[in-house]
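For reference, the structure discussed in these notes is given below.
Apart from one protein chain that is not included, each protein chain of the complex appears where it belongs.
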Amino acid sequence: MKHLLTMNDLTISQIHKILDETNKFSKGMIWKPPHPIFVSNLFFEPSTRTKLSFEVAQRKLGFHVIPFEASTSSILKGESLYDTVKTLQSIGVQMVVIRHQEDRYFNQLKDMNLSIINGGDGCGHHPTQCLLDLFTIQQEFGTFEQLKVAMIGDISHSRVARSNVQTLHRLGAKVLFSGPPIWKDEELSSYGEYVSMDEAIETADVVMLLRIQFERHKEKLQMSKQEYHQSYGLTRERMRQMKDKSIIMHPAPVNRGVEIADELVECERSRIFKQIENGVFVRMAVLKNAIEEGKGYGITYKKREFA
Amino acid sequence: MKHLLTMNDLTISQIHKILDETNKFSKGMIWKPPHPIFVSNLFFEPSTRTKLSFEVAQRKLGFHVIPFEASTSSILKGESLYDTVKTLQSIGVQMVVIRHQEDRYFNQLKDMNLSIINGGDGCGHHPTQCLLDLFTIQQEFGTFEQLKVAMIGDISHSRVARSNVQTLHRLGAKVLFSGPPIWKDEELSSYGEYVSMDEAIETADVVMLLRIQFERHKEKLQMSKQEYHQSYGLTRERMRQMKDKSIIMHPAPVNRGVEIADELVECERSRIFKQIENGVFVRMAVLKNAIEEGKGYGITYKKREFA
Partner (left out) sequence: MKHLLTMNDLTISQIHKILDETNKFSKGMIWKPPHPIFVSNLFFEPSTRTKLSFEVAQRKLGFHVIPFEASTSSILKGESLYDTVKTLQSIGVQMVVIRHQEDRYFNQLKDMNLSIINGGDGCGHHPTQCLLDLFTIQQEFGTFEQLKVAMIGDISHSRVARSNVQTLHRLGAKVLFSGPPIWKDEELSSYGEYVSMDEAIETADVVMLLRIQFERHKEKLQMSKQEYHQSYGLTRERMRQMKDKSIIMHPAPVNRGVEIADELVECERSRIFKQIENGVFVRMAVLKNAIEEGKGYGITYKKREFA
């Protein structure tokens, strides 16, 4: 794993290895790279959680973080993503975390001699979010086999959905979908079943709410926020119909009062802030793996500089 | 002192303790926290001095500083300050310094499990500015008892005035006010006396000029900058009427030629850049105190992670 671009890059055994390491980091494991690592986080879309989570993880591992701000970079002078990343590589950056609005932006970065970690591409993938969701589920239930995970909301524009559905399917979980028909996703339908809100809520072990990305998707949802909440949001009434041990997840930021009632965000069933906490440990594990498996690749070719 | 929100949080003996520690830091004291500290500076308003001063102080103390830019955060997706700070707490940030345009923004952050240092709230408070002003005065005069401090200018919109007036009063100093009648502050009037510019200048030990915050207050001042300078600015003529040992202070940024004549900003009586220099030492003392007195609270609950 020199890069981590989509969950499909990882075998099931690699996924389990990362989750194991995540668990160790969550219990206080200390690990430092064998030589100085220079990393830069290129976020071309707004982010708090993912960016800061990587920033904390990198510092806990002792990396040097080179600050990059898209809004003050030569991107403003028309420089391409390719030339920007190639420049970073040239100045000695060995690893980049990228969030970019373009689906599969990383296709244009194939021949780079540094490690690329995908922090979210367009409506495509978000592998570290998927891994932290998996870790949170594993922490709760110990296994994925036969678990029922209901994804509710904007399936078609969610890179969280895309990354999670196929992986959960590979790991033996059963995926249910619910939400406005306009946001159905044909491609993902083969991995799970569309059901009514009632069925989703009553049978799922994990109720995974997806963010309504007002700022992203273009089609108009023909309902108000209040109407959405009544039809597809997790209200107090719906929460009461959940199974005894089932949990609530959401990738955040939450639209309080839309996907979920305000007062449920921090309720006992909710793992929303636990997911965020786990995100740091997952990213530590991903960064460690990228370095350990990147031998002969980007990560090591600068080694002599620091001899 | 797990939080420092307003000067009223501090007893007189706590204030003296911080000023003592500030003095030690200004003389070269080295202190490092007993375990790694992750801190983030959330500035929702423009700042050079306060933000950079905290950044330097934090690095001198060996903290890990997690960069936060409001303009590229999920605040843009509508995330609230509460959810943003709760997210930072979840990823392992143990302390935040916040500047925010809303008066008493910290009321909504009551139950956070991290340490909050107020870097300025709306027209409300700015405790570390107050402490650095106090330290600069103490450095000069050794005591606050019976000192006359004249505050001149925009009293009503100044969080510097608000923080300083009550504290100086508690410490035994005598506060005078002068400036345009439109900017009188009824609430603060009980702590000091409104006098003419002549009286303020001629009797004060400390002439504390307040910034005209063109970018903040809404009421129109019915005079030009030149007229303000003639009526309420520190001109060379007025400076000559000051007492022998009295000094000039200003929280900066200075509007040169408005609150004070351009050529007086760095004159012998001026402590304006000395205040900035002292700001770093005060903030080191404040951060140290927050950690030492935060036992059992935010600062320590992550300890095992770094064991």
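Letters A and B mark the chains in the order given here, with residues in each chain numbered from 1 onward.
Keep this in mind: a residue touches a chain if its C-beta (ideal position, glycine included) is under 8 Å from a C-beta of that chain, and two chains touch if they have at least 3 such contacts.
Worth saying up front: this structure is predicted, and the values here are computed from it rather than measured.
**Q** Among the options A:F25, A:F54 or A:F68, which residue touches the chain absent from this view?
**A** A:F68
**Q** For the full complex, which residue in B:L76, B:L171, B:V254 or B:C267 touches the chain that was left out?
**A** Within the whole complex, the residue contacting the unshown chain is B:V254.
**Q** Given the contact definition stated above, which residue among B:S71, B:N107 or B:S196 touches the chain not shown here?
**A** B:S71
**Q** Pick out the residues on chain B that sit against the missing chain.
**A** The missing chain touches chain B at positions 28, 30, 43, 46-49, 51-53, 55-56, 59-60, 67, 69-71, 214-215, 252-256, 273-274, 276-277, 279-280.
**Q** Considering the whole complex, not just the chains shown, which residues of chain A touch the missing one?
**A** 38, 40, 64, 66-69, 71-80, 83-84, 86-88, 90-93, 304-307
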